[in-house]
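The complex appears here minus one protein chain, its other protein chains still in place.
The block that comes next holds chain A.
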Amino acid sequence: MSFNGFKEVIGEGDTVILYLTIHQIYSVKADVKTLSKKGATVENIFQTPYGALKCADLIGKKYGTKINLSKGWGYVLQPSPELWTLTLPHRTQIIYTPDASMIVLQLELTPNSIVIESGTGSGSLSHALIRAIKPHGHVYTFDFHEQRVQTASTEFKEHGLSEWVTVKHRDVCSAGFGSELDNVADAVFLDLPHPWLAIPHATKAIKEVGGRICSFSPCIEQVQKSCSTLAELGFQEIQTIEVLQTQYSVQARSLNVLNLDFVKIKKNDSENEKNKEKEVVRTITSVPPSTQPGHTGFLTLGTLPPVWAKSLKEQMENSNMDIE
């Protein structure tokens, strides 16, 4: 229940982020008991590289405090969509924070927006969407994979977010978003193998006053098809972008300076040379990782104009193509 708003103290059943190092971050549940692989009720113990954690001990601790493990220590944080993205169980490829942030801003979400997402996947983006639209908005999220739908649904419930999200099992490319969602959405997000098949349904689902669309696709061929479908259906401000984040390691580096002055002087002056301390230059620098993801996906964005402006849609489309 720890995803809804800011919380000070860990309650029973909270999902808690266990921070050991920047590369060792886990999510655990503050439950006394858990089910073992065989289905028996056992004490909830989480094994870390620094020893075991009795999850029951977390209850009543304040978020942001240090907790002791049997061979070290860690810190507990309240989960945010970002921390959840780092720790969630992957059932699919997920959308990472730099893309998710851009999607939320580009879809122009506010705390009363209605947004449609397809597919739900592992629910990484869904959490960011829900945070953006709470408390007056709603997320309708669709996936064609039944088990994912159920797992996501359970997760939202456990996270205390069910009120703001409806998870549905449906193949939106063939079946659309359902007539109950005609003209209700402020924004539609698509992460599908064939997004262009869902775009006509998105057009139906977007409000009469217009709305935004975003499609996330890893491949440029998908982007090309999506863009031409968007243009045909009267979307404006069609734009494709790519965002990659680099995280730097900030380091102080000491570099020896070679003294090359003495080469110009005859050897017998070598006493001076001995007395000289080795010169070292200290510099602070930020080092990018030696490898990092060089591609996640293209974000294809567009605006569906309001009904009263649609008569001009196709013509304006051509002239607006090159907006940055």
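By definition in this document, contacts are C-beta pairs under 8 Å (C-beta built on N, C-alpha and C of every residue); 3 or more make two chains touch, one makes a residue touch a chain; residues count from 1.
FYI, contacts and distances are computed from a predicted model.
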Listed names "Actin-related protein 2/3 complex subunit 5", "tRNA (adenine(58)-N(1))-methyltransferase non-catalytic subunit TRM6", "Small ribosomal subunit protein mS29" or "Vacuolar protein-sorting-associated protein 25", with the criterion being the UniProt name of the chain not displayed: "tRNA (adenine(58)-N(1))-methyltransferase non-catalytic subunit TRM6"
Selected residue (touches chain absent from view) among A:22, A:40, A:260 or A:280: A:22
Full-complex contact with the absent chain, from A:45, A:175, A:244 or A:265: A:244
Which of A:30, A:69 or A:100 contacts the chain that the document leaves out: A:100
Residue among A:26, A:46 or A:75 that touches the chain left out of view: A:75
Option touching the unshown chain, where A:68, A:110 or A:259 are the choices: A:110
Residues of chain A in contact with the chain not shown: 5-6, 8, 19, 22, 25, 62-66, 75-78, 80-82, 97-98, 100-102, 104-106, 108, 110-112, 128, 131-132, 134-136, 209-210, 220, 223-224, 227-228, 238-248, 250, 252, 284-286, 298, 300, 305-306, 308-309, 311-312, 315-316, 318-324
